[in-house]
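Apart from one protein chain that is not included, each protein chain of the complex appears where it belongs.
Labels for the chains are A, B and C, by order of writing; each one numbers its residues from 1.
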Amino acid sequence: MSFALSLLTGVVLGSLAMFVAAWSIWWERKFAARLQSRPGPTEVGPIGLLQPLADGLKLMQKEIIIPRAADKLLFVISPAVAAAGTLALFAVIPWSETVGVAGDLNIGLLWIFAVGALLVLPQWVAGWASNNKYALLGAMRSAAQSVSYEVPLLLSGMVPILLAGSFQMDEIVAAQQGGRWFAFWPPGPGALAFGLFYLCSLAEANRIPFDIPEAESELIGGVTTEHTGMIGVVLQLAEYLHTLVTAAVCATLFFGGWEGPGAWFGMEGFLAEGLHWMVLKTLVLFALVFWIRWSWMRYRSDQLLKICWHYLIPASLALLAVTAIWVRLVEGA
Amino acid sequence: MKTLDIGGVSVPAELVKSSWADPWLDIDDYDAESDLMALNMGPQHPSTHGVLRVKLFVDGEICVKCVPYLGYLHRGVEKLCEKLTYVQIPSVVDKNDYVSPMMNELAVCMAFEKLCEIEVPERAQVIRTVVAELQRLASHLLWVGTWGLDMGGAIGGGGTLFLHTFRERELVLDLFEDLTGGRFHYNHHTPGGQRHDLPAGWEASVKQVLTFIEGRLPEYEDMTDNRIFFARTKGVGVIDPVLLMELGVSGPVARASGIDHDLRRDAPYCVYDRVDLRVPVETGGDCYARFLVRMAEMRESIRLVRLLIDSIPPGPVVGAKMVKLPGAVKFKQKEWGSAYSAIESPRGELGTFVIGEPKKASPWRCKIRPPSYHLVSLLPYICPGEMISDIVVILGSLDPILGEVDR
Amino acid sequence: MIPEDVQELYTRLLGEELSFEPELGPLVPSETLLELAGGLKALGFQFLVYCASAHFFAEGEQPEVCMTTYRVRRLGRGTVSVAFHLRVPYGTATPSLVPIWAGADWQEREQFDLVGARFEGHPDLRRIMMPEDWEGHPLRRDYPIDTPHFPWR
Partner (left out) sequence: MSRTLPLWDALVATLRNVGRPMVTEPLPWHAARERKDRYRATFALVHNELGEEACIGCKMCEKICPSQVIDVVAGGRKESPVTGKKRGYCDDFTLDLNACLVCELCVQVCPEDAILMLRERTPVGFSREDLVLSMDRLYANEKPEALAWHSGSVFAEIQDPERGLTPPEEDA
């Protein structure tokens, strides 16, 4: 792929990602409304489909209030950094065999871990720069949570790497061809690794039950307390995008990427592979996030860290060892 | 379990501590060395349930001292009562505890009836009991939902629980709308009886609603009784029963700490002496015990209404002495008189102490004893040592209504 | 209908056989208040129901008075509640019951704020409902409610 082509794809995919994030808000609102016996947005457009546009229009008119004592530069720049960092994660996702910006990057997964780990920084800076006690508490919680959950996230992410023998996203998907999706095969380690990875991704993206950095009943929005208008939206959109990208990463690492179930039965063409399968898997995993979000309560911050250090890290270490043994003995790598 | 006998009540021995947190802890929050942060929770905070301001001195996330400030919702109801007549007051006190308005009216009306010696007919007594229990059901439903909000967030699992309970509470409000024409401020009770008689077919719709709500209660337990909820509530905010008694806290919070006391059973009013009331008592003393007590109370309320709804006697709903002019209900005695009557509101003992001036139609002094005031006064004793997240949960589990605290 | 032990306590402290409705309670001189309260608590009256004050105008030669009523209760199935009150010239301090019932703290603060009753020995007697710069005590009977009053906003 030439540089110009991948630049073009990058621009298209990047703007598409923003749109998808906006409409995923609509999708979440509709889904949550049905869980709560409500109709959800109905007014703007057919079944409220144009609601994100209306929301965006409204938010653009809102005044951006910057507290007098805030660090103005950091306050304004942190949402942009958060959004840019999250968008950078999209670069290495292989949407299909042909669509993708840098799916063939040979350190694809490492890129995701590295940039994902950096994303705690804009969050923390946003909280710090607000000069608000609630935002500061949220920022501290965010830092503690992200740093802790980075460890089991990395360790459980190592399992598909071991199984596929590569950091390259393309090759991880290729290793799952023929129905050997890592969530199902080898039975055991893959599924457990998926569970761990998904759980840690929830914590990384500040979703319930791990949304303590912005616990709005305790900290009134945490890091986002003082961010108003468009910069607040960008900060929250970045979080949404983060959730979306983790769903896409899960689909890539554990659910065979662009491969459809048709390939299991030797079919070819539409049912066997394509962009639509990747998008479908991402959306289903994304909906699972909502479903969990609208059903569970949230943990306390100390319990959250306890879960991580007491259970998740030992479990993921053990899982990694088991997988390594599996790969050595069974697959004879 | 080991119990101690304190003031005639056996309370779980393990809950009785020798001391509780010092509410007057001397803290200099300007001391840079102390590493403390003064955090103002409220008056505009999502989980202070109204406009309560709680000043927290926190060390990291651990609270060291907690000072509640009241008065943001002070409307001078007691002063208004001095200027209004006995007939007018029930419509004003409706706004005190805005989650259970029926209870407010009932409390003041009972005190005025005691003071002015007004007879209440049989039918009105039974209707009072029925609407009181329905109101308790509605109030506890709201509590489960809003407590879910405290724990699960407005955009999260708590929001779902909140909307589910509001969906069911709406049915009870519809019943009240059928009965009184108001959805929230009913003005239903009056000294001497009720203003509105039951509409035709009301009993049948009550039974229908009760069946519906009873079927939905296990769903709330499904939503809540899980690992996360357990971790957030079990062992959090344990309250000493002795402290509760000294502070005058009653109701579900006291019953969750093992104090077996319920005015409906121990000092029966209306027709509670006719029904066999089963008072749920838990010995945990923590937030989870309060949840269990309130869930059990909802079931108990449903049972009580079912018992009573079919046996409402015929007759007038208002006594012969009921008159409707401004100065009609008078304290007729030549001497000064006073009366105190208390009911068990969803939050505890809701009492009215009224001093009657001779031959006057309005009270000299009308003191409303709200249960929520005592609940908020607990905070300085139990919050120190807890995390901010837990303080939100504890405050929610106490269920104070700020309209009632500030009056 | 008051229990015998309470009757005994009242007789011992107030010097005479009392026959009153528990509704109203006896009038207690302020010097025996603490002793009576302590005695009642020892008898199991752990539950402080409320404390209420009322302001009365002067009658004849008497000064304006402030009557403070306490109601305490023995919980459980045989619930008994008794009240006692004391009447002091307005503005005079009465002993605070905070050392005996911790709940008297906020109750007395409220009465101080709204009625203007003073309590001696209260650890933290300041306004609770009204703003700190409020002038006057709103539940006094001579407090004007139809005229602007500092700092009404």
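The rule is short, and it goes like this: contacts are C-beta pairs under 8 Å (C-beta built on N, C-alpha and C of every residue); 3 or more make two chains touch, one makes a residue touch a chain.
Note that the structure is a prediction, hence the values are computed from the model and not measured.
For the chain that does not appear, the touching partners among the shown chains are A, B. The chain not shown here is touched by just one of B:E122, B:D178, B:E214 or B:D260, and that residue is B:D178. Considering A:R34, A:H276 or A:H310, the position touching the chain not shown turns out to be A:R34 (whole complex).
Set against the missing chain, the residues B:G157, B:G356, B:P380 or B:G396 yield one that touches it, B:G157.
Within chain A, the residues in touch with the undisplayed chain are 34-39, 42-43, 291-292, 294-296. Although one chain is not drawn, its touching partners on chain B can still be listed: residues 80, 84, 87-89, 91-92, 94, 157, 160, 164, 167, 170, 174, 177-182, 185, 187, 195-200, 219, 222-228, 230, 316-318, 322, 324-326.
Here, only the chains that are shown with their structure count from here on.
Separating the CA-averaged centres of chain A and chain B is a span of 44 Å.
Of all residues in chain B, none touches 2 or more other chains.
Chain contacts: chain C has no residue touching two or more partner chains.
Interface residues of chain B, counted against chain A in their complex, comprise 37, 39, 45-47, 61, 148-160, 163-164, 167, 223-224, 226, 228-229, 231-232, 387-390, 392.
For chain B in complex with chain C, the residues that touch the partner chain are 6-9, 23-24, 70-71, 74, 76, 78-79, 82-83, 242-243, 245-248, 250, 259-261, 263, 265-267, 338-340, 342, 349, 351, 353, 355, 364-365, 367, 369, 373-374, 377, 381, 406-407. Residue ranges of chain A in contact with chain B, taken from their complex: 32, 35-38, 133-134, 137, 208-209, 211-212, 215-220, 293-303.
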